[in-house]
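Just passing along the structure, written as structure tokens.
A single protein chain has been omitted; all remaining protein chains appear in their positions.
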Amino acid sequence: MTVSSTLTSPKENRQLAPELLLQVHELMVKARVLEERLITMYKQGDGFFWIGGPGEEAFNVPLGLLVHKGQGPEFDYLHLHYRSSATMLAMGADPVDSLRQMKNTATDPYSGGRNFVNHYSIRKWNVVPVSSPIEVQFSMAPGTALANKRFPGGKGITIVQGGDAGTAEGDFATCLVWSSRKGAELPVLMVVTNNQWGISTAYDGQHGETRVSDRGKAFGMMTQTIDGNDPESAYFSLKAAMDYVRTERRPFLLEVMVSRLYGHSSASGANYVREEDDCLAKTEQKLVERKLKTRQELDDFRAKYTQELLAASKRVREEPMPKGDDIYRHVFATKNVVGPQDGRS
Amino acid sequence: MTVSSTLTSPKENRQLAPELLLQVHELMVKARVLEERLITMYKQGDGFFWIGGPGEEAFNVPLGLLVHKGQGPEFDYLHLHYRSSATMLAMGADPVDSLRQMKNTATDPYSGGRNFVNHYSIRKWNVVPVSSPIEVQFSMAPGTALANKRFPGGKGITIVQGGDAGTAEGDFATCLVWSSRKGAELPVLMVVTNNQWGISTAYDGQHGETRVSDRGKAFGMMTQTIDGNDPESAYFSLKAAMDYVRTERRPFLLEVMVSRLYGHSSASGANYVREEDDCLAKTEQKLVERKLKTRQELDDFRAKYTQELLAASKRVREEPMPKGDDIYRHVFATKNVVGPQDGRS
Amino acid sequence: MATMVQAIRLALHVGEERLGVTDIFGEDVGPPLGGVFTQTQGLKTAWNTPLDERGVVGMAMGLALAGQRPVGEIQFCDYAFNTIDLLKLAGGVCWSSYGDFNCPMVLMTPVGAGIRGSIYHSHSFDAQASRLPGWKIVMPSNPKDAYGLLLSAIVDPNPVMYLAPKALLRVKARPGEEIPGEPGDDKALSKMIDAPLGDRSAWRPDWPKVEDLFVEIGKARVARVGRHVTVVTYGRDVNVAVAAADDLAKDGVDVEVIDLRSIHPYDWDAIKASVKKTNRVLFLNEDTEVTNFGEHLLRRTVEELFYELHAPPRLHAGAHIPGIGLADNLEHASVPQKDSVLAVLREIVAHVP
Partner (left out) sequence: MATMVQAIRLALHVGEERLGVTDIFGEDVGPPLGGVFTQTQGLKTAWNTPLDERGVVGMAMGLALAGQRPVGEIQFCDYAFNTIDLLKLAGGVCWSSYGDFNCPMVLMTPVGAGIRGSIYHSHSFDAQASRLPGWKIVMPSNPKDAYGLLLSAIVDPNPVMYLAPKALLRVKARPGEEIPGEPGDDKALSKMIDAPLGDRSAWRPDWPKVEDLFVEIGKARVARVGRHVTVVTYGRDVNVAVAAADDLAKDGVDVEVIDLRSIHPYDWDAIKASVKKTNRVLFLNEDTEVTNFGEHLLRRTVEELFYELHAPPRLHAGAHIPGIGLADNLEHASVPQKDSVLAVLREIVAHVP
């Protein structure tokens, strides 16, 4: 495999099989339309805050498709960012659940109406709870990776994802240190989705590194920086990196250059940013060029799905809201749902 | 200057002028004898805990001699480790003050009998308070360095020093990140004194990096790993690194390979470790070979100084101890001693 | 009449111009945004830091030790919990060095619920802050105090933590809460010091000539005079308490509300005088209720004023749960609301000794 600190090397300009590319595209559309629906819900007062991942679909969909999905250490663990909706959809999550979290209904399966949208928790797929504090997932990832590593004959790995600005937190260094200890390397794929922003703060001026991925080198880690706006090269690079981690049981630091298509969050307006590359538009152009879809088909598909989600959002409005006395629920777990019931082996 | 990640490059095998080498040696002896006195005090019940720097003198003495000493941002700031006694002596500290801190007398000028030995605070020389939590000094260093940098025409730099194991803390990464921001680089000399141990934990097995200094490279920093057991090469390498930081106003990460001659601290027995290189023995051998001193002269000097400190420790025993009601003193400062009195400019 | 955000900005401006402030910094504190609540727009020493709260606190400490006058910001107090060791260290600089060094830094951070901030934008920090010996802790409840406390914080030789109640940041001053020298007209003030929407690269603020006003750290304010029961509170809950008091006045119950303003050192004399007068007291705040700062005040009240009390002193605080949930009902049930304050006050007043 190619490991480099430069953007996509030529041999990764391979093409996906048409069916796979079409599948990726469909999921990209669904993810984009979902985020647009969430933004609209926010703007219409059906939720208090929006944050999400429009602009990252070309990378996040392949990630969701390539995950070795299931519960327990023989499967992949995911420590995700709040921009990972496309990964969730690619894994098979129900977009209506995201509408529920947006509207903070009692039916929100990820947090019971407690957390912001795009803060998932799906135990059956090893998606550990997403939390708002930036970068803490990088301190936890070595733990699930150690469980992966010691599972007999296991191929499960840990994938941890965060933004570029967040790499300044000590937790990013913690993950580098703990996953690369000589003789005790861990199967962690560290993913930095670099959109060149932390809220209003530009990448330039805050980083001494030219490439974030270079930070892995001192630790003897494989590293690569890739273009996250093209689903095909993203798919191949990601697959190569995952295969390496899966097979070698060693860490890999992957930096992915992505777009932030609707700004940071609803706090910054959540409006479409024309200056950024739109991976969905680029992918659709490809499909048209390769004659896999016509413009009309593409527009119809998107319109149809947009309608579906609009209808779903109306239904979600009617779902029950959490009650006040619910706040004390689940402060303590009464049983062990993540492992053997009482810890006895 | 030479910047490399290998041990001392040949051109650094230059010799110090005899007077300077003799001065370095004298300070090395004084530092060693002081630490031995502190250890004996501990063993005889004249103090509760010992930790210090025997084995690091060949590097720490040159550091103390090369500091641009004084108060305020035009001078160097020092954020030291608890093994920096030789640096303090080279700067001109009174060894008796260390005996006082060991014995936690009220006369201890560094902490009034509150802190462990080798936890200095000397405002008049910009030696900021040494504290026990490992690596926090690396989070503070960028702050004094920014003050250094903005002092008009200033040549003052910030020197921050810690051990090898401590580099696993996020604070070490914080210093790398904050001091190398492009366009906002800071004049910080980051020193890692690598004795290959963190208490009982060996370097091997805890580090993915072959050299700690490599961690600076991703940040575009100058880096070097040097032999800290030879005062001459240490002096030249250190001087070159300091000159670079002073002149270029940019950071430098210097890793110094040193010995831990009496184990971690009194908690691990504080006995001489024969397996480790002894920089003082090596330096004395040099002096004899270069005919700068005879063995007899060396032994006499050491014996004389040992006597002096023994006598001093007896005097310190008679000094007053802190009173219980002293605990509330200095919880709050009543005036600003580090800057303009009430902050008004 | 300035909002609290404008008051903070004006105080920082005075800090830069007249009180030696050298650095105002934190995540998104510098241009172009000037703070997620616009509190640092247009300030000449404001700059953006890396996304690293430990670095922000460390930078402030280093600058302070080097005799600068730093004002650091943690974007939300919810993100300060990985820096408690550094905060303890800063609070111990003077004590540990036996007075050799002091550490004159200000750390600002928005606190509290009330904006549907969900689990990680609703935390309180007063209990935690009160456990940091060596720090002074202040928390304004209106724009004038926000201004005056910040000026005092800046000139103090100790580390001072400035807790800004998030829910009050955009609330305008009421009559009597003017900052001396601010233009009478809101629109005029906004035009002078609020950055325009869109491209701001050419914008410069036109600062009004505001005057010095130092609200002494450690001095409370009687927010409402009353005879029957005392509420000791601060920040956002001052308004809640006053609103509840106004309601109770209709029932002939006369509530005194003490706005503590400083959490440490706190104004014990003010509390004592009021409790001696009313003989009944409620300690009110939003922080979680186990090991809560109000419990400290209650303990001291019991130790020193036991026989003055005509009813058991009470605490009304936030629920002891891991966070504040997003949905309306969850947030309401998690921190005191006017209704719940009314209910507790009614119980206290109804109590027959």
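The first chain written gets the first letter, and so on, giving A, B and C; residue counts start at 1 in each chain.
The criterion applied here is as follows: a contact is a pair of C-beta atoms (placed from the backbone, for glycine too) under 8 Å apart; a residue touches a chain by one contact, two chains touch by 3 or more.
Computed from a predicted model, the values in this text were never measured in an experiment.
Q: Which of the displayed chains are touched by the chain that has been omitted?
A: Contacts of the omitted chain with visible chains: A, B, C.
Q: I'm checking contacts with the chain that's been left out. Which of C:22, C:41, C:102 or C:130 qualifies?
A: C:130
Q: Pick from A:16, A:93 or A:145: which residue touches the chain that isn't shown?
A: A:145
Q: Of the residues B:80, B:93 or B:134, I need the one that contacts the missing chain.
A: Missing-chain contact among the listed residues: B:134.
Q: Provide the residue numbers of chain B that touch the chain removed from this figure.
A: Residue positions of chain B that touch the missing chain: 48-49, 104-106, 111-116, 131-135, 165-166, 168-170, 198-201, 205-207, 267, 321-328, 331.
Q: Provide the residue numbers of chain C that touch the chain removed from this figure.
A: 54, 79, 81-86, 88, 91-92, 95-96, 119, 127-128, 130-131, 133-134, 264, 288-293, 295-296, 298-299, 302-303, 306, 312-315, 320-323
Q: Just the residue numbers, please: which parts of chain A touch the chain that's not shown?
A: With respect to the unshown chain, the touching residues of chain A are 72-73, 77, 108-112, 114-115, 119, 121-123, 126, 128-129, 131, 133, 136, 138-148, 158, 170-171, 174, 177-178, 181, 329-340, 342-345.
Following the convention adopted for this analysis, only the chains that are shown with their structure count from here on.
Q: Which chain would you call central, comparing Cα centres to the global Cα centre?
A: C
Q: Could you find the chain whose CA centre sits the greatest distance from that of chain C?
A: Most remote chain from chain C, centroid-wise, comes out as B.
Q: Can you give the whole-Å distance between the Cα centres of chain B and chain C?
A: Averaging C-alpha atoms per chain gives centres 41 Å apart.
Q: Could you please state the distance in Å, as a whole number, between where the Cα atoms of chain A are centred and where those of chain B are centred?
A: Those two chain centres are 45 Å apart.
Q: Which positions in chain B are in touch with at least two other chains?
A: 170-171, 174, 177, 181
Q: When you check chain C against every other chain, which residues touch at least two of them?
A: Chain C, residues with two or more chain partners: 49-50, 52, 54-55.
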